[in-house]
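Only one structure is covered here, and it is reproduced in the block below.
Only a single protein chain was left out; the remaining protein chains are all shown in position.
By letter and in written order, the chains are A and B; residue numbering begins at 1 in each of them.
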């Protein structure tokens, strides 16, 4: 019978997108200034992220204890909020639109594994979170998802497939429970 | 078509309940003594919380890595336990009764947003967790909830509406699965 053998693990399609030196420097900066209680002006955090290749528009809010894997694979539009304790584990590109809110403790997870392969191959896919979306506290968006404009993912829910615009979604996996109607 | 515009965000009904200076001092104390692995006597932690306006009864246990937003909006009754990694994000009053247990990683979340408004107005509501309640590990209680006496919220579940006393609740949103009968 076939068995998983992590000794044969490979990730042929994944590239980190930066050299070892840059990755280690970012890891340290992330640990000291981002994934920490450090109180720093948002403008300063935006500048650091941009210096590492992120596309960060003006007005983006980045609260404390935010863990970002690779800023060079991150894009965030105007006035969007990255809440306290958010984890952007972006092995692949995470593209967040304008006026989106990632609430406290949310996880954006762009890596997965091929569980049919005994070598457990890494699968990475980009994630797009469109304008006006709201990812609730401790909610999770997984690899490959397009999260539609203005939609809401309720607290503690998991979006593991595409989310249509203008809906309220809840559960694991998240299902649409009603429309979001803006006054 | 209407669009969310976080540049127009306002929170007319919310007040932090303390001046900027006190909030920053508390933020630092929280980061150093509470939301950290620091090993301190519970009596010392209770005293600090009381000095910042919390009502903390005797016998309250506060484990490491506990994140408390505003102690002046917190009340905890006799012998209750705040487990490791608990996050009390109390933008509004959180009132915990006696002999209640918040297990590791639980989140008490008193803030929300009006997702019908393009300005994404903040909504805060008090939370009351009554005597003998047990909030399981990594479970979440949201704004405005009255969590009834002796009820149990199972691990990883989300209470987003009122919880009757003496029941066991599970899921997202949490539903009653059976009675809690004390011998």
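The rule is short, and it goes like this: a residue touches a chain if its C-beta (ideal position, glycine included) is under 8 Å from a C-beta of that chain, and two chains touch if they have at least 3 such contacts.
All of these numbers come straight from a predicted model, not from anything done at the bench.
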item	value
Sole contact to the chain not displayed, among A:48, A:68, A:82 or A:107	A:107
Residues from chain A at the interface with the omitted partner, ascending	2-7, 24, 27, 30-31, 35, 87, 89, 107, 109, 113, 115-118, 120, 140, 142, 156, 158, 160, 172-173
Where the unshown chain meets chain B, residue by residue	37, 39, 59, 78-81, 85, 99, 101, 104-105, 131-132, 134, 137-138, 150, 152, 154-157, 168, 170-172, 180-183
